[in-house]
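Incomplete set of chains, arranged as in the complex.
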Amino acid sequence: MSTTREAPVDGPARADERVARVGPWRRLMVKPELGSLIGAVVILGFFSAQSDVFRSLAGVANWLDVASVLGIMAVAVALLMIGGHFDLSAGVMTGTTALTVGIVAVELQQNIWVAIAAALVLALGIGAFNGWLVTRTGLPSFIITLGTFLMLQGLNLGLTKLFTGTVIVRGIADAPGYHSAELVLASTIDVFGQPFRVAVLWWLLVTAVASWVLLRTRFGNWVFATGGDEVASRNVGVPAQRTTIVLFMTTATAAWLVGSITAVRLTSVQANTGTGQELIYIVAAVIGGCLLTGGFGSAIGAALGALIFGMTQQGIVYLNWDADWFYFFLGAMLLLAVLTNRLVRRYAEAARR
Amino acid sequence: MSTATDAPGGAPLLELRGIGKDFGSVIALEGISTAVRAGQVTCVLGDNGAGKSTLIKVLSGVHRPTRGELLLDGEPVDFGAPRDALDAGIATVYQDLAMIPLMSIWRNFFLGSEPTTGWGPFRRFDRATAKEVTRRELAAMGIDIRDPDQPVGTLSGGERQSVAIARAVHFGARVLILDEPTSALGVKQAAVVLRYIAQARDQGLGVVFITHNPHHAHPVGDRFLLLNRGRSMGDFAKGEVTREQLTEMMAGGDELTRLAEELGRPGGA
Amino acid sequence: STENSGGGDEGGDGGGTAASGDLDFAVVTHGAAGDAFWDVVQNGAEAAGEDLGVGVDYQSDGDPQRQSQLIEAAVNQDVDGIVVSMANPDALEDSISAATEAGIPVVTINSGAERSAEFGAIGHVGQDETIAGIGAGQRLAQDGATNVLCVVHEAGNIGLEQRCDGASQGLGSDVQLLQVDINDLQAAQSTITSQLQSNPSIDAVLTLNSAVASVAASAAADAGSDAAIATFDLNADVISAIQDGTISFAVDQQQYEQGYLPIVMLKLYAENLNTVGGGQAVLTGPGIVDAENVDEIADLASAGTR
C-alpha cells in the first residue's frame, strides 16, 4: 500500500534546530572502525618510536604477516559475532583443513588442488553442521561449537596418527600442483624490494568483501538483525536460521582459507595446529568494536583488531623485552589499545547518543 | 462505502475456526472463531491479558495454534513462520514493535524486504531508495525524523511506534494487523493512523485493529470481537452496537466519566 | 668474562669480525612459555651470554608458523647468530634459509639433527627426542617393565610424540598413551589415578615432564599401584623422589647444554670462524639419572641448570 500521501515539503538537507553542529572530525571519531584505528595508530607509534627495525619495510612485512592470517579469521568471526553467535571450533578448524590438505595430497596422493577442494567441502560441512545444530536445538552456540571444537581436536590427532603413524603430516611440497598452489597461497610479492606475503592480499580482500556484504547487501542487513534481536527479525520475515547457518559456513570457509595457506606455506602440518586460536579471533573482533551480545560491529574493525594484536605480538619481540614477561606486556598493550580507543571515543561521544 | 458496515464484505480473507493456544500450563486462547474480510476493519477488544496479542500472533505466523484451524481464502493454511504470512500479504505491527534497537531507522524499515539494485554477485541493498522511502513514509505520518541513520533504540517511544506502523502500511498487501498501534502516539499521530486504517480498508484490505481506546475503535471498526480471559465473548457487527455499548463492553468504559465526578472536578470524558 | 678484543665493530654481517661486546644472538625455540624443559635451555643460553659477554634474546612459540615469524623478526634485527630448535623442520625451512642467505650463522638444537646441515646450519647441539625415548624404553625393559603408560601432557605435540614412539621402540612393544593437561596438574593426577585403577596390569609409568612425574608418583600411591615411575627431565622434586625411591629414574638430556653450547659455538664462529662437530651433531644425552648418580646433581637441579 504505497498511496501518495500529503508529505510535508521539507527536503532531507533542511537544517533542524534540534541538531547541534558537530565538526567532521568528531563525526569520524564515532565510527566503530575509527575507534580501533586510533588503537592501531597508538600501538604503531609506540613501537615505531622505539625500534627502527619495527618501522623498516622488513619489519612491516613481518608484522603484517602475523596480522594477516589472524585477520582473515577475525573478520569472519566478527561477522558471526555480529550475527549473535560464537564459533569456538574456528581455531581448530584451521588445523582440520590444513591436515585434510596434507593427508589428501600426501597420503592419498592427490593433486594439491583436489586436496584443497576436499578440505573446502569438509569445512563447509562442519560449518553447516554447527549452524544446523545451533538453529535446530536453540542451544547456545558457545556450547555447541565447544563440542565440535573438542571433537575436531580429537579427530585431528586420531586421524593424523591413523594415516601417518605420527602427529605430523609432511611432504606437501612434493604433491602435484604444489607450485601453482604456492603461487596463490604462499608466495611473496615484492614491494620496494621487500617481499610481502600474499596472505596480506587475501586479508585485504576478505575484509573488503566482508565489509561490502555487511553494509551493502540484504544479507548484511539480516546479519545485523539476527544478532540484534532474533525474535524480532524473524517476526518481520528475516530468514534468521538460514542467515545463522550461512554465517557458520562463512567462518568455516575462512578457516579453510587459513588452513590451506598454512599447509602450503609450511609444507608440513602438526595435529595441534590452530588449537587455542579461537579466543584470539574473538579478541581481535572485540577490540575492533564487535559486541559480544551481537548486532553491532564491523569487518574493518576486526581487521584492525587483528593488526593491533599482530603489531603488539611482534613489537614486543623487536624491543627485545624479556620473553618471560611477554604475556604481561601483551596484556598491558592490549589494555592500552582498548583504553585509548575508549578515551578517544568518550571525548568524541559528544557527537552521538 | 457504508454498505460494508453490515454486509459480510465478500468471502473472508482469513478465517479462524476454534483456535486455541497454550503456553505450557498457561491457556492463553480457547475456541476463538472469527473472520477477516476484505474492506472491513475487525476490532479486537478486551482487557489486559485477554489474549489479543496472542491471537494476532497466530494470524501472523509467530505462534502455531495448539488447536483449531486457520483458513486463507477458504483453504486451510499452516504458517510455519512469519515469513509465510508476510508472503501471503499479511503485514503486522506487533505490540513490542519488532524493531532492532541498534539498527538505523531505514534498515529497520526495510528489514526482511530489502529493495535491491544491480545484478548477479553485485546485487546490493538499494540504500538510496530505502532512505528516501523511509523519510517519505514517516513524513506522511507527521514524524519528522532528524536523520534516518539514527539507531531506532534512541528514538522516543512514539517515534518508534510510528516507524513500525509506516513499515506495515508500506508492505501490507492484503491484510494489515495492528496491535495497539496508537498506544504511545500523540493525538495528531493517532489520527493519522486511524486515517491510514480507513484508507487501507477503502483499498480493499482486511484490517485487524487492537486498541483499548473506544474513541479509536468505534469510528473505524466494522466488526468487534470481544475477548475475555482467552475466550470469545461475541463478535458484533458495527450496526449491532453503539459506542456506548462498546465502551460498556470494554469493561466499564464509563469509568472515566464516573471518575471525573468522583474526583469532584470539572471536566471528564 | 674472558677476552675483550675491542676491535672494529661494523655490524654483524657475515660474522667473523664483530667484537664480542657487540654480539647479539637470538634463541628461538618451540617450547611453550613456562615449560620446565625449555626453561633450563633458556637458563643455559642466558648464562652463556653472561659468561661470554654477548647479548642473548630468548623467544619461543609452540606454533611452527609463529616460530618461523619469530626467526624472521630476528633476521630483520640483523642479529649475529640464531639458535633454532627444529621440531618441525619443514615449516622452518624458509625462515632458516632466509637467515643463512642474510649471512647470519644458525645453530640448530634439540631435534632436527638430520636436516640441520641441509639448511646450512653451522652445527647442531641436541638429542633427538626419538633416541632419548629409545634410551628410556630400553632402561624400562631392563627393569622388567612390560606394560608401560606414556603420559602425554600436550595433545599433538610432536616432540612428546617422538619420546613415546622412541620408548615403544626401546621397549620392544607398544606403550599405552594417556592425555593430560600440563596446566591442570590436579586433574592430571586424578586422570593417571583412574588409568591405574582401571588397568592394574600397568607396571610402569613414563612421564614426559618433571612436574607430571611428581603427580604420577602420588597417583600411583592413590591408586595403590606399584607401577614404577620414570620420567624425562629433572627438577628438584624428581631428584628427591629418585633419592627416596618413588621415581626409579629420569632421562636427562642435559638441555642446559642445548642452550649454553650454541652460544659458545656462535661466538667462536663470529670471532674465529670455528665450527664444532665437523658436520655431526653434538649430543647432549641421553643421560640416565637414577639412585646411583642422583646425589651428585641434587643441588644443581634446584638452581635451574639441570
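Should a chain be cited, it is by its letter among A, B and C, assigned in written order, with residues numbered from 1 in that chain.
Rule of thumb we're sticking to: contacts are C-beta pairs under 8 Å (C-beta built on N, C-alpha and C of every residue); 3 or more make two chains touch, one makes a residue touch a chain.
Computed from a prediction, not measured in an experiment: that's the story for all the values here.
S.K.: Any idea how many of each chain the complete complex holds?
M.R.: Complete complex, expressed with the shown chain labels, is A x2, B x2, C x1.
Keep in mind that, in the parts below, only the chains that are shown with their structure count from here on.
S.K.: Which one of the chains is farthest from chain C, going by Cα centres?
M.R.: B
S.K.: Could you name the chain whose Cα mean is nearest to the mean of all protein Cα atoms here?
M.R.: Checking distances from each chain centre to the full centroid gives A.
S.K.: I'd like the Å distance between the centres of chain A and chain C, where a centre is the mean of that chain's Cα atoms.
M.R.: Roughly 34 Å separates the two chain centres.
S.K.: With centres defined as the mean C-alpha position, give me the chain A-chain B separation in Å.
M.R.: Whole-Å distance between the two chain centres: 42.
S.K.: Between chain B and chain C, tell me the centre distance in angstrom, where each centre is the average of that chain's C-alpha atoms.
M.R.: Centre-to-centre distance between chain B and chain C: 73 Å.
S.K.: Could you pull out the residues of chain B that touch at least 2 other chains?
M.R.: None at all.
S.K.: Out of chain A, which residues touch more than one other chain, so two or more?
M.R.: Residues of chain A touching two or more partner chains: there are none.
S.K.: Contact residues on chain B for chain A in the complex?
M.R.: Those in contact with chain A are residues 60, 62, 81-83, 86-87, 92, 94, 96-103, 107, 110-114, 116, 123-125, 127, 131-132, 135-136, 139-140, 142, 144, 146-147, 151, 154, 167, 169-170, 172-173, 176, 199-200, 203, 205.
S.K.: Hey, which residues of chain A end up touching chain C in the complex?
M.R.: 53, 56, 58-59, 62, 65-66, 69, 153, 156-157, 160, 166-168, 170-171, 173, 262, 265-268, 270-273, 275, 314, 317-318, 320, 323-324, 326-327
S.K.: Provide the residue numbers of chain A that touch chain B in the complex, in ascending order.
M.R.: Residue list for chain A touching chain B: 1-3, 5-8, 10, 12, 16, 18-19, 212, 216-218, 220-222, 224-225, 228-229, 231-239, 291, 295-296, 353.
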